[in-house]
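A short worksheet on the structure shown next.
Right, chain A next:
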Amino acid sequence: MSDITVPAVNLTIDGQKVSVPGNFTILEAAREIGVHIPHLCYHPDLSREGNCRVCVVELKGARSLVASCVYLVADGMEVHTNTPWVRETRKTVIELMLANHPEDCLFCVKNQRCELQALAAEVGVRQIRFRGEKRKAEKDTDNPAIVRDPEKCILCTRCVRVCSERQGLDVYTSTNRGFDSIVGPAFGLGLDKVACSFCGQCTSVCPTAALTEKDDTHEVWDALADPEKYVVVQTAPSVRVALGEEFGMKSGGIVTGRMVAALRRMGFDKVFDTDFAADMTIMEEGHELLHRIRTGGVLPMMTSCSPGWVNFVETLYPEILPHLSSAKSPQQMFGVTVKTYFAEREKIDPAKIVSVSIMPCTAKKWEARRPQFDDSGYRDVDIVITTRELARMIKQASIDFAALPEEDYDAPMGISTGGGQIFGATGGVMEAALRTAYEVHTGRKLDNVDFCEVRGLQGIKESQVDFGNGLILRVAVAHTLRNARKLVEKIRAGDADYHFIEIMACPGGCIAGGGQPYPIDNDVRAARMKSMYDIDVQKTYRKSHENPAIIELYDTWMGKPLGERAHHLLHTRFAPQERLK
Partner candidate 1 sequence: MNIKNLADLRRIKEQVKSETSSRRENETQIIVGMGTCGIAAGARAVMMAVLDEVTKRSLRNVSVMQTGCIGMCQKEPLVDVVRPGEPRITYGNVKPEDIPRIVSDHLVNGRVVSDLVVARL
Partner candidate 2 sequence: MEKLARAHVLVCGGTGCSSSGSKIIIPALREKLQAKGMEDEVRVVETGCHGLCEMGPLVIVYPEGVFYVRVKPEDVDEIVETHLVKGRTITRLLYREATTLETVPGYDKIAFYKKQKRYALANCGHINPESLEEYIGADGYEGLAKALDMTPEAVIEEIKASGLRGRGGGGFPTGLKWQFTRAASGDKKYVICNADEGDPGAFMDRSVLEGDPHRIIEGMAVCGYAIGSDEGYIYCRAEYPLAIKRLRNAIAQAREAGLLGEGILSGKFNFDLHIKEGAGAFVCGEETALMASIEGRRGMPRPRPPFPANSGLWGKPTNINNVETFANVPSIMRDGAGYFASQGTETSKGTKVFALTGKINNTGLAEVPMGITMREIIYEIGGGISDGRNFKAVQIGGPSGGCLPESLLDLPIDYESLTRAGAMMGSGGLVVMDETTCMVDVARYFLNFTQDESCGKCTPCREGTKRMLEILNRICEGMGKEEDIPLLENLAKSIKGASLCALGQTAPNPVLSTLSFFRDEYEAHIREHRCPAGACAALIGYTITDKCRGCGLCKKACPAGAISGETKNVHVIDKKTCVRCGECQAKCPFNAIDKS
């Protein structure tokens, strides 16, 4: 947060002396001494705008109040965060927001998770003295991933900033002016008409219900209630390290066993693990990489398991589509396998199977609806819900999550390795692929399976691994689409001297995906990431190709990686998307 080389300054906040580096804001300085200043448009991940004016404080000598989230500290400054003027103004500002906001809090999807609601309670708004015109605007429900409700928008511009600063997409912009201002895509278009990747980062920073994941929980309840249906569920690797936060547990708490138990109690017939499918993805993608290297195929090969990233390429850079691995994402490999292999094996009519996936991601809802994903003969994945939706369902089912026993996934598609598990963190797919590709290529056992160079929150990571026989595998890992774009531009310029590149659309990877519990900052990312690697270490098997269930699948049914059946079921094609760029 701070740069220790910046000289310290001394100031007083509410009479307390504090010494902080000169590049601290008043808000940050106050936090150092435990003074809490309410704030709203501020977000630790994003640039500071100072537009909501909730965090105003009194500064001795200043004519007006100042926004503590943007105002830098200075020597001798005297700050008061709790004067009548400040309290009254803060309250009026929030009241003004509420005066232009629907009053349906009790029924709102964000009820009790809404930052505006929490602030109103915190500062003690007990009435709205202003009755007048409210913003009227249509909801955007035209896509399967994200719902935009401009009437609930308080124009904090967090979405504008996250989309621009993190993703480099600039889908959102301020339109009109003054009271008529609306934040949304240009020309009032729906998100499906513009270059939105559906990564959902906007939903994860939106303080109100102006941007939310599309709620598909009803469909899941309906399927579970239908005695004719056989409902299977897969849970993505990073759901288990975040779900607990929805139940008041600390960031990164591992709740795998309790989550499995909850899903069983909700009535799922089988509780499977996307980690299993991630191992499958490594089998296919790893072999594809080696095949491309051996046969002079298009390099660098790039991962294609992040659907936000796939949307990004299809929309903005269709010319680099040949670089994308043809291997399906774990979600889709799981979907097609459960309605073929599993259905055959268990002698279940695949037409009766409802395949549900729990994902940290909003773009997965879009991915499951891609027309090509019906290689099983049915919709491969029927319903996708996010971690947040799962939490809501657990609450609706009156399950006391903390009191649940720890249970194990069902076999065979619940059996997985550490390689599949770390898929959810930036660098994880790369590391899992390296573990398998090395052993497959060299035939030698890997001494140290930890490829620490590709771990962590640095935007773009690079590494080299000596595969022997003169092959030094050069790899790069990027997370966020802004960083991804840098690598794409490198490829376009002919400067990308890599064999393999991993891209995850969300900052930190799926652990901080657009469907994960919030608030999220880098501390939360680090905690969830650590848990991913903790689970990895505790696994019996840490390399995907050693997964006994995977070995059985290939030996008994699928054939060889990249083989005919695998080619048909586990690989796909991508095509350009025509949208407003």
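What we mean here is this: a contact is a pair of C-beta atoms (placed from the backbone, for glycine too) under 8 Å apart; a residue touches a chain by one contact, two chains touch by 3 or more; residues count from 1.
The candidate set was assembled so that all candidates are chains of the complex that A comes from, given by their letters.
Since this is a predicted model, take the numbers as computed values, not measurements.
Here chain A touches just one chain among 1 or 2 in this complex, the one numbered 2. Interface residues of chain A facing candidate 2 in the complex, by the touch rule stated above, are 49-54, 56, 63-65, 67, 70-72, 85, 88-89, 92-93, 96-97, 99-100, 129-130, 132-133, 154-155, 174, 176-181.
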